[in-house]
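One chain of protein is taken out of this complex; the other chains stay put.
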Amino acid sequence: MVRVAVYGASGYTGLELLRLLARHPEAEVTALVSRQEDRPSIAEVHPSLRGVLDGLCLESLSPDEVAERADFAFACLPHAASAETCAALLGRGLKVVDLSADYRLTDRAVYEQWYGVTHPDPERIGKTPYGLPELYRDAIRGASLVANPGCYPTSAILPLAPLLKAGLIAPAGIVVDSATGVSGGGRTPKPVFHFPEANESYMAYGVGTHRHMPEIDQVLGDACGADLEVVFTPHLAPMDRGILSTCYADPVGDASSEALTAALREAYADEPFVTVVDASPSTKHVAHTNRVQIFAKRVRGKAVVVCAIDNLIKGASGAAVQNFNLMQGYAETTALD
Amino acid sequence: MVRVAVYGASGYTGLELLRLLARHPEAEVTALVSRQEDRPSIAEVHPSLRGVLDGLCLESLSPDEVAERADFAFACLPHAASAETCAALLGRGLKVVDLSADYRLTDRAVYEQWYGVTHPDPERIGKTPYGLPELYRDAIRGASLVANPGCYPTSAILPLAPLLKAGLIAPAGIVVDSATGVSGGGRTPKPVFHFPEANESYMAYGVGTHRHMPEIDQVLGDACGADLEVVFTPHLAPMDRGILSTCYADPVGDASSEALTAALREAYADEPFVTVVDASPSTKHVAHTNRVQIFAKRVRGKAVVVCAIDNLIKGASGAAVQNFNLMQGYAETTALD
Amino acid sequence: MVRVAVYGASGYTGLELLRLLARHPEAEVTALVSRQEDRPSIAEVHPSLRGVLDGLCLESLSPDEVAERADFAFACLPHAASAETCAALLGRGLKVVDLSADYRLTDRAVYEQWYGVTHPDPERIGKTPYGLPELYRDAIRGASLVANPGCYPTSAILPLAPLLKAGLIAPAGIVVDSATGVSGGGRTPKPVFHFPEANESYMAYGVGTHRHMPEIDQVLGDACGADLEVVFTPHLAPMDRGILSTCYADPVGDASSEALTAALREAYADEPFVTVVDASPSTKHVAHTNRVQIFAKRVRGKAVVVCAIDNLIKGASGAAVQNFNLMQGYAETTALD
Partner (left out) sequence: MVRVAVYGASGYTGLELLRLLARHPEAEVTALVSRQEDRPSIAEVHPSLRGVLDGLCLESLSPDEVAERADFAFACLPHAASAETCAALLGRGLKVVDLSADYRLTDRAVYEQWYGVTHPDPERIGKTPYGLPELYRDAIRGASLVANPGCYPTSAILPLAPLLKAGLIAPAGIVVDSATGVSGGGRTPKPVFHFPEANESYMAYGVGTHRHMPEIDQVLGDACGADLEVVFTPHLAPMDRGILSTCYADPVGDASSEALTAALREAYADEPFVTVVDASPSTKHVAHTNRVQIFAKRVRGKAVVVCAIDNLIKGASGAAVQNFNLMQGYAETTALD
C-alpha cells in the first residue's frame, strides 16, 4: 500500500483521480493539498463523493508535511506552480506524476515561449519521460517524475505516431481537427462555459494558438525523427466529456485504408487500452474509461485517422494512474478496467 | 399573395418552412401534400404548430389537384421522388424550389453514381440554377425551378468560394471538417439518433462517402474554373441544430489572415445574410436564423476558414424562402429577418 | 412608430426583447441603457445580433437623456434598481414595462420581507397592473406602468386560476412542481450553471424559499378571492429554455378530467396565445414562442394540471411585448406570431 497525496483535487481531473484511486487496491489517499485555509471536506467540494470519501479534507500543507504523510504525489496544478511543487516533493524523496504541462515539452525555450513564464525547474525539463505508455513505457517504468500528456496530444499522437513511424504518412501538412467536451475547460465558471452559451453550440477556439500544438509537434517529430508542424484546431462540443480528433495527413505513395489500419493494429496489438476499430468511433464509446478507439481510412488524397478518448480519463487522470502503476510496478491496468 | 404548396411537411425542414411561411406577408399555404391517407392536421404532426396552423391538414393530392390550389411549391421529398414531383408540377405551370439533391449536381452520371438511381428528369438536370443566391443570384431570379443547396455544401462553399476566386488558396488538397446538429439526420428515429446514443457523443460518420462531397466539388470547381476534389468529413454533435465547417486549404503564396479576411469581406459586403467576423463563430450565434458567420485565419502552412450556419434555415428552409423571394420578385429578406 | 429604450439589454431577457422589437413594425429601439462606460456595440455583447442590430451601442444614459430619445422603456434590471429607474422615467412621461419583480407584489411588506430591501417607489406598489393579459387585460390597456410577471408564476397561474375561479379545485394544499431551462438563471456565470455541472443534471433548488412563491400566492388568491399558500419547488433541467409546471390540487367534489379541461377551454377560448391540449405538452412545443400549452387530468385524488411556456418569451420578453402592444393600442399579437 502506497500513501498518496493529491494536489489540486478540487477540479475535474482531481475528482476523476480520486474516483480511480478510491478503487485502487494499492493506493491510500492520505493528503489533499490546497491553498484553501478552511479545510473543506472533499465531499463538500465534490458532492458526488458524499458517502465515498467523506473523511478527507482539503488542507494547506507544506512540502515537508506532505513528505511525512505520502510517498507518491499527483500534481493537478496550473503550469509553473506545478513544477515548483514537483521539485519540492522530488527533493523530499516522493515520486510524482505531474498532470500540468510543465515537463512535457523538452525544449525550455519552446515552453517559455508558449507558456509565457520562466520554467521553475529547468534541470528536469527535457529529462522527464512523457507519460504516454504506448510510446514511452520503458522510460516511465524507471522514473521518479513523469509528465502526464495533454488531453488533445494523446488523441492526436496515438493515431498518427504509428503511421509516421511506418512511413505511411508524410510529416508535413498534418491537420488535427479536434472536439472536446466542456469539462476540458476546467471547473472555473466562465462565460464561454456558461450552460446557456455552451449548450446547443459548437465552436472552434484557440485557432492557431492552442498550447497543445507544440506538444503534438514534439512527440510526433520524435516518433518519425523529423521536425514537423501540425495545424491543430480545437472545438468545444456541447457535452461533458470526451475528445474526438479527426486527423488528416498526406499518404506516402499508395497507402490504402487497409495498410493504414494494419499498421495501427500491429502497433497496438499488445496494448491493453487501445483498440483499432472498423467503424468510426464515438466519444461515448470510451466515455468514463481509459480506453482509446482508433479508425483509419484513405479518402481521396488524404489519410483520415479518427481517435476517441475520454478527456478526463485517458486524457488526464486515467493516464496518470496508468503511469503510477508503471512507476510502482503494479499491473498496468489496476483500477482502470 | 401567392398560393403555396408544401410537399413533405412532416419533417424538420417542412416544419421550419411552415414557420417561415406563416410569417411571410406574400405567401399563403394552401396545400400540404403527403402520402398519409388519414389527413392528420399539421398540429398533430408538429405539436409546436398547435394554435399556429391548426387548420391545415396533410393530404394525399395529385399534381392536378395541387395545380388547382397552388402557384408555387416547395418539395421536401427524398431524392428521385422529388424530381418526379417537380417535373409534374413544372409541367402544370407551378414554380418550384426543390429541397432535395435531385437538381444540384449538373452531371447526370455523377448524380446516378452517388445516389444510385436513374434520374427521373434528365432534361432539367444541368440546367437548373443552384440556389445559393450569394453565388447565383441572377440565375435564380429568372428561374421557375431552383435546386436548393445541401446544408453541408452551403457551409463549405460560402467560406471557400471567394478565396478560390481570389486565387488566395489552392484548389487541390482542401479539407472540410464539419459538425452538424442531429436534426440534420431527419425526423425518422434510428439507433444513431436515439437520444441516449447521440447525447454526450461526438462522432465522425460517412467518412469519405457522404453525398455532399461531389456537390461541394462541383460548386467550388465552378467558382475557380478548375476541377477539384475536397476531402469532407461530417460529424454528429449532440445538439439540435447548426453546422460549423472548419475548412483547411493550402494558401497561395503569402496569403495572410488579413488578406483572407479582406477577400471574404469584399465578396460579401452587400450580402444581407453573411457576416465576416473577427472571432471564431459558434453555431449558436446563427441558430434559428438565415444568417452566416465566417472567420478566416492563416495558421502555419494552412488557411483555416470557419463557417457557421443553422442547418435547417440557411442550410435548408431559409435558403428556400430566400430563393422563393428572388423567384417571385419580393424583397430577398422577407420573412427571414 | 414609437421610440423605445431598453435597460439591461446585455442579459438573456434583453436579447430576446431586442429580437422581438427588431421585428416589431411600430417600435424603433433608440437607446440601450447600461452602466458600461465603454459603449460596447450590442453585437459584441450578443454575437447572435451581428448583422442584425450592429449599429446600436450600450450607453450609460441619465433618465433625462433617455427621455429625450424614447417614449417607452423596458426595464430588465435587478429588483430595487428597477423601481428606481421606472419612477424616474414615469416622472418624465415615458410609459414603462418593468420586467423585474418590483411592482408585482401588491403588499409592500411582503415585498420587503421576500426581497430584503426597502421598496424605492412605495406609491406605485399595489397600484400597478400585473402584466398577465389573460387575467388583467383591461387594467393593462390603460396603464403607463405594467409589472411583467415572473416566469414561474406565469406557468403556474395560467393553468390554476381558471380552475380556482370555477370552483373545481380547492385553494388549500396546492403543489407547484416546476422545471426550468438554465437561461432562467441569467447570464452571469456561476458554478451551478457551469456547463459540466448543469449538463446531465436535474436538481431541485430554492426548496421553500423561492421568491416567486408569494407572487403565485397573491395572483391565485386574487383569482379565487381567498388567501392561499402554494408549495412551490423549482428544478433546474439541462436545457437552454422552457418551463414546465406540473401542478397538483385537491379537486372539489367529483371534478373529472373532462370538467377540468372544459373549464380551461372556456377560460381561454379567445386567447391568442393559450392552447388547451389533449396530451401532456413538452417545453419544446412552445420554445421560442409566446405560446402556452395546458393539459389537465384527474389522477386518483388529485387534479393534475401541466403547463408549458418558454421562460424567456411568454415568461419574460414576449409577455413584455404583449403588454407593450396593449398599452400602445397595437394588435396584441404584433411581433409575437
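For reference, chains read A, B and C in written order, and residue numbers begin at 1 within each chain.
Following the convention adopted for this analysis, contacts are C-beta pairs under 8 Å (C-beta built on N, C-alpha and C of every residue); 3 or more make two chains touch, one makes a residue touch a chain.
Bear in mind that the values here come from a model prediction, so they are computed numbers and not experimental data.
The residue from B:55, B:93 or B:196 that touches the chain not shown here is B:196. Within the complete assembly, C:248 is the residue of C:74, C:248 or C:268 that touches the hidden chain.
Interface residues of subunit C facing the missing partner chain: 172-173, 175, 177, 179, 181, 197, 199-205, 207-208, 229-231, 233, 235, 237-242, 244, 246, 248, 250, 280-284, 287, 295, 297-302, 304, 306, 308. Contact between subunit A and the absent chain runs through residues 22-23, 47-48, 50-52, 200, 273-275, 277, 279, 281-282, 284-289, 291, 293, 337.
Interface with the hidden chain, as seen from subunit B, comprises residues 12, 181-183, 187-191, 193-196, 198-200, 238-241.
In this section, only the chains that are shown with their structure count from here on.
Put simply, the chain closest to the centre of the protein, by Cα centroids, is B. One rotation lays the C-alpha atoms of subunit A on subunit B, and its angle is 180 degrees to the nearest 5. In this structure subunit A contacts its sequence twin subunit C using mostly the same residue numbers, the overlap exceeding half. Separating the centre of subunit B from that of subunit C, both taken as means of CA atoms, is a distance of 36 Å.
Centres computed as Cα averages put subunit A at a distance of 39 Å from subunit B. Rounded to a whole number, the gap between the C-alpha centres of subunit A and subunit C is 46 angstrom.
Subunit C has residues 200 in contact with two or more other chains.
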